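Can you read through this structure? Questions will come right after.
With one protein chain withheld, the remaining protein chains of the complex are depicted in position.
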Amino acid sequence: MSREWSRVKAIVWKDLTAERRTKANFNAVVFFAALTLLLFGFALGPDDQALRAAAGGIVWLTILFSGVLSFNRSYEQELEGGALDALLLYPGERRSIFLGKFLANLGFVLLVEAILIPAATLLYQLDPGLAPFRLLLVILLGSIGFVALGTFYAAMASRVRAREVLLPLLLFPMLIPLLLAAVESTTALLTGDAMGNAGAWIRLLIVFDLIFLVACVLAFDYVIEE
Amino acid sequence: MSGGIKRLRVLAITCVVLTQVGAFVTSPPDALMGHLQKIMYVHVPSAWVMMLAFFIVFVYSVLYLWRRNPLHDLAAASAAEVGTVFTALTLIQGSIWGRPTWGVWWVWDPRLTTTAVLILIYAGYLALRSFTDDEERRARWCAAVGVLGFINVWIVFMSVRWWRTLHQPQSSPSTMSSEYLWGLVANSISFAILLAWLIRERYEIAKLEQAKELDFEEAALSGTVQHV
Partner (left out) sequence: MSNWNFVIAAYGVTWATLIGYAFGLIRRRQRVLQQPEVKR
């Protein structure tokens, strides 16, 4: 078990240090996220009320659109260097590859969100102070499901033609339940949760995360094996 | 082999014509919907058959991942293509029925919405199929996508339903009296036979094309091809 964890850690470290070497990628994604937030403001505004009401949806769509840009790249490095085949030669399970990439991608996405969320709070005049911890929980839970599915589908999309459009096409229908739960709980928490719905949606997020994580880990074997 | 398909074709066409004409002609106008109710005799069977097709994709995808038989992959792909046709039809019929009923061409009702998601899942499956060149990889990947997609449809349906009930009191759009039931069941069965025939046709084509492909590759590899 600890052998597997050290393998996972090695992959996480490899992916993340590659990221740091290409900090430009991170910056580009962050700027894209900020740009998306602005665009939503232009498209849906300028009524502050309307924007505040739509903020939950806007934030999560922005996370989705910017996050999706990072998943294919996590396989490109292997594609170019042929390192994936080398990885697969190791007696380790494919599972470690998935978990390693999942954690690396999750770290990346959470970092982007660390900038994106405060920016959204600013732009849409949000008040996260009403339920800051549960809000963080929702962001974490939503990101986990998003990144799990994204890491899984990118293993395929990154290796075929039209990968920029194929990944969203495959991924987004799968994200709909997560999107609903995340947006509903975020919106509820930002507006004081008068109906007390947030708890139920958060529990749903946890269930979704479990289902999709298990499904992705199991199915990854079939998708990465050569 | 071709005798089997011919029999299936005849059976499908006969059943469908009988049940469609039978139900259309003998069903009385509904108290609420009037003659609009007759759309249900294409809409309900199409929707049911769409889910059946997707279930077939799921079954053959699981079978492929288990047995690695390329024919199972071809069966799944055939079911996916035919299923997409019925899904598109379900959407269009639902929209046509909705316009005079609710006054709009679209509502975010859980069933219609899930159908829209379903056609997108199918589209992703077919796109992945057409973009992946290696046959073994294509079969494996599509099987994984088919399995996950099927599981997701149910999750989407339940999520959307709950989402809708939170924001709006749910009024079930089509509650019909039981005098229409036999017509729906009969047409659903004949549509299922129709589905079986169409999938079979598509599957035969897929087998033939793959055989030709292998034949050509083999000849090319052995250097004995004469360019036709």
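Order of writing sets the chain letters: A and B. Residues in each chain are counted from 1.
Here is the rule we use: contacts are C-beta pairs under 8 Å (C-beta built on N, C-alpha and C of every residue); 3 or more make two chains touch, one makes a residue touch a chain.
Model, not experiment: these values are computed from the prediction.
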item	value
Touching partners, among the displayed chains, of the absent chain	B
Of B:15, B:52 or B:198, the residue in touch with the unshown chain	B:198
Contact with the hidden chain (one of B:134, B:179 or B:215)	B:215
Residue touching the undisplayed chain, where the options are B:36, B:59, B:126 or B:185	B:36
Subunit B residues touching the omitted chain (full complex)	24, 33-36, 38-39, 42-43, 46, 85, 88-89, 92-93, 96-97, 99-100, 194, 198, 201-202, 204-205, 208-209, 212, 215-216, 219, 224-226, 228
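In this text, only the chains that are shown with their structure count from here on.
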item	value
Gap in Å, rounded to a whole number, between the CA centres of subunit B and subunit A	31
Parts of subunit B lying in touch with subunit A, wherever the complex brings them together	65, 117, 120-121, 123-124, 127-128, 131-132, 140-141, 143-145, 147-149, 151-152, 155-156, 158-160, 163, 166
Residue ranges of subunit A touching subunit B (in the complex, touch as defined)	156-157, 160-162, 166, 169-170, 172-174, 176-177, 180-181, 184, 195, 197, 204, 208, 211, 215, 219, 222-223, 225
